[in-house]
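Notes to accompany the following structure.
With one protein chain removed, the remaining protein chains of the complex are shown where they sit.
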Amino acid sequence: MPFVKNAWYVAGWSTAFGEALTPVTITGEALVMFRASDGRVVALEDRCPHRLLPLSKGKRIGDTIQCGYHGMTFDGSGKCVRVPGQQNLPASAYVTAFPVEERHGIVWIWMGDPEGANPDDVFDLPEFSDPGWHAHHGDALHLHAHYLNVAENLMDPAHVSFVHPTTLGNAASENVPVHVSTSGATITAWRWIRDSAPIGFFKKFGGFTGNVDRWHYYHLHLPSIAVIDFGSADTTLALPEDDRDQGVRIFALHFVTPVTEDYTIDHWMHLRNRAQGDDAASAQMDAMFRIAFDEDKAILEAIHQAEQRPQRRKPIRIAIDKGPNVYRKRIRDLIEAETTEDLGAPVAPSFVQVD
Amino acid sequence: MPFVKNAWYVAGWSTAFGEALTPVTITGEALVMFRASDGRVVALEDRCPHRLLPLSKGKRIGDTIQCGYHGMTFDGSGKCVRVPGQQNLPASAYVTAFPVEERHGIVWIWMGDPEGANPDDVFDLPEFSDPGWHAHHGDALHLHAHYLNVAENLMDPAHVSFVHPTTLGNAASENVPVHVSTSGATITAWRWIRDSAPIGFFKKFGGFTGNVDRWHYYHLHLPSIAVIDFGSADTTLALPEDDRDQGVRIFALHFVTPVTEDYTIDHWMHLRNRAQGDDAASAQMDAMFRIAFDEDKAILEAIHQAEQRPQRRKPIRIAIDKGPNVYRKRIRDLIEAETTEDLGAPVAPSFVQVD
Partner (left out) sequence: MPFVKNAWYVAGWSTAFGEALTPVTITGEALVMFRASDGRVVALEDRCPHRLLPLSKGKRIGDTIQCGYHGMTFDGSGKCVRVPGQQNLPASAYVTAFPVEERHGIVWIWMGDPEGANPDDVFDLPEFSDPGWHAHHGDALHLHAHYLNVAENLMDPAHVSFVHPTTLGNAASENVPVHVSTSGATITAWRWIRDSAPIGFFKKFGGFTGNVDRWHYYHLHLPSIAVIDFGSADTTLALPEDDRDQGVRIFALHFVTPVTEDYTIDHWMHLRNRAQGDDAASAQMDAMFRIAFDEDKAILEAIHQAEQRPQRRKPIRIAIDKGPNVYRKRIRDLIEAETTEDLGAPVAPSFVQVD
């Protein structure tokens, strides 16, 4: 299945890009990236059009890259500005440049048709700039797995009880049904587990001792950004569904970037409405997330291996797959729209009746 | 070439299967095996029908396996007994179960049509229960080789002089012709080398100093079980062919299990009519066999590599290949019978004559 191309994907945290020529692969495309002297991050096709040497093997000269083989040189727009041994600079001696945007310490790249690259579409949240919230960059989880399985896992509340029984879930939620709704390019799956023991995460972070009401809202912004709004509040508060800020509330963000069909990077971070500016709390949460995400990684990589084998029977889908099913359908629709040209409205009728 | 499926293959020694979920691959099929509380060994398809996670990554709960991703649970017959999040248990939510038999400390599995799985067909020998004989489990030889080449090697007396010149063969047999006969599903190749120096094996184990009569009977029970009846007796005894128990007689058993097209496991053991209960003798023989089987492994793995390369000319067959030729033909016939449906006897004549 092809990748969804018309999307802003995370290329990395801002700290990953500086002076050096940095090779990055996204949706199967090899890119070379660097931060230009004006501070903007540049992303070019990592392939000299002459003899195919990756430009990342070359040399940065000012804001241009000189190929390491014969010295062809390209500027940040991909235009060739020098061909040693000749004066003319042919128009086809270019490399593709990719639109890049940077926000809140995150570098985004548009892999599709550049005409569709609207900076307003870059993912954002009001809480990034809300002083009542604390944002903390976590890390990047590398998985030998398909990105659709990684993203699907992030809108799948049902796996939590079995994959993360000591961290993000517990047995209390095993049979609690999941609701699913969609709104524009966002699919949301959610459930509340009322009046049950706190999960490991909130025992440690929230300090709860008695029973809590716990919620999980899994928002999947197509194609592969997940915002998991989860939290807990003392059961005695009888928290209404739309007043979650009264509890301990976390947004776990996952920016899932397809590298190849077999490799995915999940840049994860969180925002929280408690312990603002408390680095120890951030480190503590990172540690808990790492344990949980390694549990996901083990499952997703085993599934990736299994999917490579010939299948004797088609897989089944069950009741808990409502969210994932909607997600797969929407992804298929996006790819269909990107890879076909719809000529449904004919210019003229096929037959003209003569009377 | 497909595998022969309708056969009892060795999955492992009995000691290999206990409480733990143990992944095993046979004829290309991933299985999960464990010993149930009633002592019987269970073998299931190692693939949850939902999201394909190997069940061996899950958790054993009593005599059931709970999938490690979403908790779907299967009993020892492969039937789904729980789907978290829903009440109904759909009939297609099953995993395939494979017939298993256990005898003399060996676990056998049937990979084909379950209706054809007849426990009476599991390999057996009267000597297993004969007090005059001593049975000793050896080890499992893992080879990066095709199982048909491994099995063919076990009914090929001609290689012994060249591959095992210091252990199982010597130059005396280089030109001694080989006889081949077949009986039911067994092919036998054999030869006697009369009045010659003892081979390394019987110098060590039999303690022979003068010349001996030596025999090798290679019985190949289709598709891939080898019983090598070999031994030596003092030449002065002039041993008749059918009175081999008077000599030092060994049955070397090889249970050849196809794992994939590129990987084979040969579980080997022996029975002997001398030194019953003598563990030192068993260890001594194991050590000698290990040397010899490593010699086979080196040859068979080099051949496997060579077979992957494009072939400019077709291989040749020579006089010593009588046994292997019969073996290959029988295997092709078995696969033909398993993979085609013979409608040779038409239900009605094609044309009906009207008179």
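In this document, chain identifiers A and B correspond to the written order of the chains, with residue numbering beginning at 1 in each.
Here is the rule we go by: a residue touches a chain if its C-beta (ideal position, glycine included) is under 8 Å from a C-beta of that chain, and two chains touch if they have at least 3 such contacts.
No experiment lies behind these values; they were computed from the predicted model shown.
One chain isn't shown here. Among A:R40, A:H70 or A:H179, which residue touches it?
Checking each option in A:R40, A:H70 or A:H179, the one touching the absent chain turns out to be A:H70.
Thinking of the whole complex, not just what is shown, which of B:A36, B:I299 or B:I335 touches the missing chain?
Missing-chain contact among the listed residues: B:I299.
What chain A residues would touch the chain not displayed?
Here the touching residues of chain A are 30, 47, 49-54, 57, 66-72, 83-86, 90, 92-93.
What residue numbers in chain B mark contact with the hidden partner chain?
158-159, 161-163, 174-175, 177-178, 298-299, 302-303, 306-307, 309, 311, 313, 315-320
The definition used in the following text is that only the chains that are shown with their structure count from here on.
Per the centroid of Cα atoms for each chain, what is the distance between chain A and chain B, given in Å?
One centre to the other, that is 49 Å.
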